[in-house]
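Complex shown without one protein chain; remaining protein chains in place.
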Amino acid sequence: MPDSTATAATSEIEFLVRYAETDQMQVVYHANYLIWCEMGRTDLIGQFGTSYADIEKQGVALAVVDASLRYHAAARYGDRIRVRTTLADARSRSVTFDYLIENAETGAKLVSARTTLASINGEGKLVSMPPHLRRALESAIA
Amino acid sequence: MPDSTATAATSEIEFLVRYAETDQMQVVYHANYLIWCEMGRTDLIGQFGTSYADIEKQGVALAVVDASLRYHAAARYGDRIRVRTTLADARSRSVTFDYLIENAETGAKLVSARTTLASINGEGKLVSMPPHLRRALESAIA
Amino acid sequence: MPDSTATAATSEIEFLVRYAETDQMQVVYHANYLIWCEMGRTDLIGQFGTSYADIEKQGVALAVVDASLRYHAAARYGDRIRVRTTLADARSRSVTFDYLIENAETGAKLVSARTTLASINGEGKLVSMPPHLRRALESAIA
Partner (left out) sequence: MPDSTATAATSEIEFLVRYAETDQMQVVYHANYLIWCEMGRTDLIGQFGTSYADIEKQGVALAVVDASLRYHAAARYGDRIRVRTTLADARSRSVTFDYLIENAETGAKLVSARTTLASINGEGKLVSMPPHLRRALESAIA
């Protein structure tokens, strides 16, 4: 946590790889890293004094519009995983997160990823983010 | 198919096992068979002149309240799977389906399963099924 | 942990519901509870002084042969979940676990489940469990 009053712009979560997440290559199936990224940004948004569940209750959803992943090494069943999520960019109607997924025991870099999410309403139209989320994001970026 | 005007009470669907569905035991992860069961009853309900998507648009959901599965043999990546879904019981507020999941090429029995679903509204309260679905189910059972 | 030398026969784990685990009914998709059961028994087996990953390295896999689930109430995105796993029965070539899945904040019972797993080798043949696992299971049952 920074010693200033600024909102922290980084989250770290840890968890164990589930058997269900492996595939017959004996490693974690590549699509599952996107799920882990979503867990990371859920945690980061929670640090902004709101929760993603609350944002949705206000009729706004953050929909992924762009995702890119680079796979460096494989995660395996039982590995302890760390996901570091960083706020990369925030605009009135979109937000971009960076992710670094590591083996928490060895520190080995597994996947680096970036996703951009757009703020949409129930009809799928682009809308501005809820003001308190936007302020928190801008504060975190600053 | 019955020679009367009664709705058919059986569905058969076929599809290929996806890589994502395997686990490091080199076979399909056991939870995925429940997904295949759901595909089977979606198809069967579609034969009743309605679609499960339409039922939900009327504010009624069919929530699984009970499931049991017996695993006889393993499915593997690339296998062609056949799911035979049969209507086992229908009541005003619940419906029970039986499933037989086979390897479509060899005929080997993979999994037999049964699920019971309850008809609930948006608040999660038990409600009667939409009349046309109920009539179709009763006709199919008869 | 019991104060005797007997192995504990219960595990408790907690975690948050992932967005990916929900479906359009706004609740956790029913097949995912089987994944949570597997997390519970992974933890319980770990308490037996071995790990399921190690068991597989010895060429033995525990394959689910029977599963039953009763759904009492729905889990939602962001809920904190507790899975209590208990050893129900242990034989030379199979083991049965019971699961109680609850909302960790409210204590509400969500799902009760039971799975039986068979000990198989790389060719899918029934084999006796590794001796140390079998002893730990028998001790835990006693």
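Residue numbering begins at 1 within each chain, and the chains themselves are lettered A, B and C in the order written.
As a convention for this text, a residue touches a chain if its C-beta (ideal position, glycine included) is under 8 Å from a C-beta of that chain, and two chains touch if they have at least 3 such contacts.
Please read all numbers here as calculations on a predicted model, not as lab measurements.
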Practice prompt. Sort by label and list the shown chains the missing chain touches.
Written response: A, B, C
Item to complete: Using the touch definition up top, pick the residue from A:Ile35, A:Ala88, A:Val127 or A:Ile141 that touches the left-out chain.
Response: A:Ile35
Item to complete: Have a look at A:Val65, A:Ala108, A:Leu126 or A:Ala142 and name the one touching the chain we're not showing.
Response: A:Val65
Worksheet, complete the sentence: Touch with the missing chain holds, among C:Tyr29, C:Phe48 or C:Tyr71, for C:Tyr29
Response to the item:
Residue list for chain C contacting the dropped chain reads 19-20, 22-24, 26-27, 29, 31, 77
Worksheet item: When the complex is taken as a whole, what residues of chain A touch the one chain not shown?
Response: 24-25, 27, 30-32, 34-35, 38, 56, 61, 63-71, 74, 124
Worksheet entry | Touch list for chain B against the chain that is not drawn | 15-16, 18-20, 35, 38-39, 42, 51-53, 76-78
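The definition used in the following text is that only the chains that are shown with their structure count from here on.
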Worksheet item: At the interface of chain B with chain C, does the proportion of residue numbers present on both copies reach over half, so same, or stay under half, so different?
Response: same
Response to the item:
For the pair chain A and chain B, the C-alpha centroid-to-centroid distance in angstrom is 34
Item to complete: Indicate the whole-number Å distance between the mean C-alpha point of chain B and the mean C-alpha point of chain C.
Response: 25
Worksheet entry | chain C residues counted as touching two or more neighbouring chains | 35, 38
